[in-house]
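Yeah, one chain of the complex is gone here, protein chain that is, but the others are all in their spots.
Order of writing sets the chain letters: A and B. Residues in each chain are counted from 1.
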Amino acid sequence: MRKHNIFDIPWKTFQALPLEEKSAYLAHRDGTIYHTLFAQQFDEALLERLALLANAIRAIAKTRAGTAFLQSQVCHKRAMLYFSQPSSRTFLSFISACQILGMKTAEVRDTSISSEFKGESKEDSIRTFSSYFDLIIMRTPEKGLAEQMAWTLSNSDRPIPIINAGSGPDQHPTQALLDIYTLLRSFERRGGLRDRTVVFCGDLLRGRTVRSLSYLLTNFSNIRQIFVAPEPLQIAPDVLEILDKKGVSYACSNNLQAVIPEADAVYMTRIQDEWDKSKGESARIDTSHFKFGLNELALLSPRAIIMHPLPRRDEISTEVDGDPRAMYWRQMRNGMWIRTALIAMVFGCEHAILDYHRANF
Amino acid sequence: MRKHNIFDIPWKTFQALPLEEKSAYLAHRDGTIYHTLFAQQFDEALLERLALLANAIRAIAKTRAGTAFLQSQVCHKRAMLYFSQPSSRTFLSFISACQILGMKTAEVRDTSISSEFKGESKEDSIRTFSSYFDLIIMRTPEKGLAEQMAWTLSNSDRPIPIINAGSGPDQHPTQALLDIYTLLRSFERRGGLRDRTVVFCGDLLRGRTVRSLSYLLTNFSNIRQIFVAPEPLQIAPDVLEILDKKGVSYACSNNLQAVIPEADAVYMTRIQDEWDKSKGESARIDTSHFKFGLNELALLSPRAIIMHPLPRRDEISTEVDGDPRAMYWRQMRNGMWIRTALIAMVFGCEHAILDYHRANF
Partner (left out) sequence: MRKHNIFDIPWKTFQALPLEEKSAYLAHRDGTIYHTLFAQQFDEALLERLALLANAIRAIAKTRAGTAFLQSQVCHKRAMLYFSQPSSRTFLSFISACQILGMKTAEVRDTSISSEFKGESKEDSIRTFSSYFDLIIMRTPEKGLAEQMAWTLSNSDRPIPIINAGSGPDQHPTQALLDIYTLLRSFERRGGLRDRTVVFCGDLLRGRTVRSLSYLLTNFSNIRQIFVAPEPLQIAPDVLEILDKKGVSYACSNNLQAVIPEADAVYMTRIQDEWDKSKGESARIDTSHFKFGLNELALLSPRAIIMHPLPRRDEISTEVDGDPRAMYWRQMRNGMWIRTALIAMVFGCEHAILDYHRANF
């Protein structure tokens, strides 16, 4: 029953720990994932292991017998998707991941029609959900909520794992996973994810995907990071401090075209104006030079890739979509596969899947 | 095809019958449940039988082979959950019950996006649902609607069973089932549900769960009932009349601490201010002495239990949650198992499940 260690520590103590130390409490005893709360839980070994599992799953899923095998893996478990913040993309990829593994699912999407209006506390709500399900996938606008709910559940009679599908402006760990998986996959037959230059461009201040990916890249050897943004949206100092501390090489710039030739990967992001503190705050910033079109494509190395977490507005011209270096649609589909791998690992199916893959492919 | 007798009687005649007489029309020919409309359908024998089935199901569900067996029971049927009144708890436990038995499900939760706006009658809507599904689980704010729909369907070309998941202020029969199941289970190794004192506390006037449970308890031998509430929220006279008629011993009180020592079970409820006739009506009532905290816990017999239909506000202090007598989280999970048992019985799977249990455990 005691599958992991989060029991051993009071909430206030846990909450105050640095992310790296927290991570130890969130793992299964075998080092695999139990709760998935923040990108910092994943080191290079675990990322490579998840990518390998995702590769096996997508190969197995190509055959009809394979889909039946995958659907038998977690068909005895049920997942609850609690999405109080809108996100069709994350929602649909998670529900697909569950279905691929045979999990049954239920949804609470519009919390106004839930029983929360009866004055129940969030802790009670989450314990309710845990009464009926075996996994909770949650997305909320509140910072730290997934973490608190994981602690609450782990200290209840019926601990079940939580996957953070985005909590407030800080963490969206499975988005970071799919980004890393896309990079690993793109470079796997070309020397791997090392000695590369990754260019981030757009709203680097408020995009949580950039923060998480920047951190995860520090796990890999000699990855240079270049941050290209209009001044008011440039990457936050705390991200750079981490890079400094880890001895990672980086640069800041406001000239996309100038840095594109150096890039192995260009990671475009959209202006996150939903976090504007005053109306029209973002609209007053000149972002016209932070878009990727045919001119930028012409400057890009033939072996580099273009990424975007999607949804996009006009940061990447649709004229770029047909180029083989445009990786963002495959990146989105990668999200489904890496989430499938994550859930498979949470429920201890990693070895069965890898065995099946070895035996059949 | 003629599985039950509701055909034989016109709606107005049926509607005017006393609940006890109506019940005969709602059963399968073998005496098991067809439509589930009100708590009064369940006598002691049927309650014990459902509890036994629920016990078997939860034991079977502990093994992986068992979950597969359960999922094969009703996998050829599909259920429609029609929830026009919000309730995440009841909704999620029903959807879980369906999934445990392998039923496919579909939901209509927000009726504003249904085709009702096109001016269709409720009878036509329900016949529509029955065209596609094999079971309707419905929750509505309208008194008597589930009953009328059951009559309508039974008199259509395609009769299918209805389960009332809460209709207006009057009936919520599966909540009463889970309450009785929790009591049966709590006392099953200690002489059973007889010669006990049950204390009800809180908003007894408007909580339909209390009304139903009070009635169901009259099925069991020598169960004393004590009603503790502020004067304006005390139990309604018609409930007491039934107890009088059945010769059940009861008392009314406004002093929770005074009666706790006598209790085998304390059933706490929340103030149902959503039924307030004027704004702030409930807020003007002093409910401060109708809460269960550490002081009340100290007065409670070591073998008694604390129940609550949930969601709670502050009627039970979270400090009580860790006490082994706090039964409300298990009570909620019992709801999933007893609903699974009910659906299994409706679809005639009772004997197959009990046989499997005998053969494997």
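Following the convention adopted for this analysis, a contact is a pair of C-beta atoms (placed from the backbone, for glycine too) under 8 Å apart; a residue touches a chain by one contact, two chains touch by 3 or more.
Given the structure is predicted, the values throughout are model-derived calculations rather than measurements.
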| item | value |
| --- | --- |
| Per the touch definition above, residue among A:28, A:89 or A:325 touching the missing chain | A:89 |
| Full-complex contact with the absent chain, from B:119, B:237, B:302 or B:324 | B:119 |
| Sole residue of B:69, B:83 or B:129 that reaches the chain not shown, by the stated touch rule | B:129 |
| Where the missing chain touches chain A, by residue | 64, 67-68, 71, 86-89, 92-93, 95-96, 99, 109-110, 270, 274, 310-313, 318, 329-330, 332-333, 336 |
| Absent-chain interface as seen on chain B, which is shown | 75-76, 78, 80, 104, 106, 108, 110, 112-120, 123-125, 127-129, 131-133, 156-158 |
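Just so we're on the same page, only the chains that are shown with their structure count from here on.
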| item | value |
| --- | --- |
| Chain A-chain B separation of Cα centroids, rounded to whole Å | 41 |
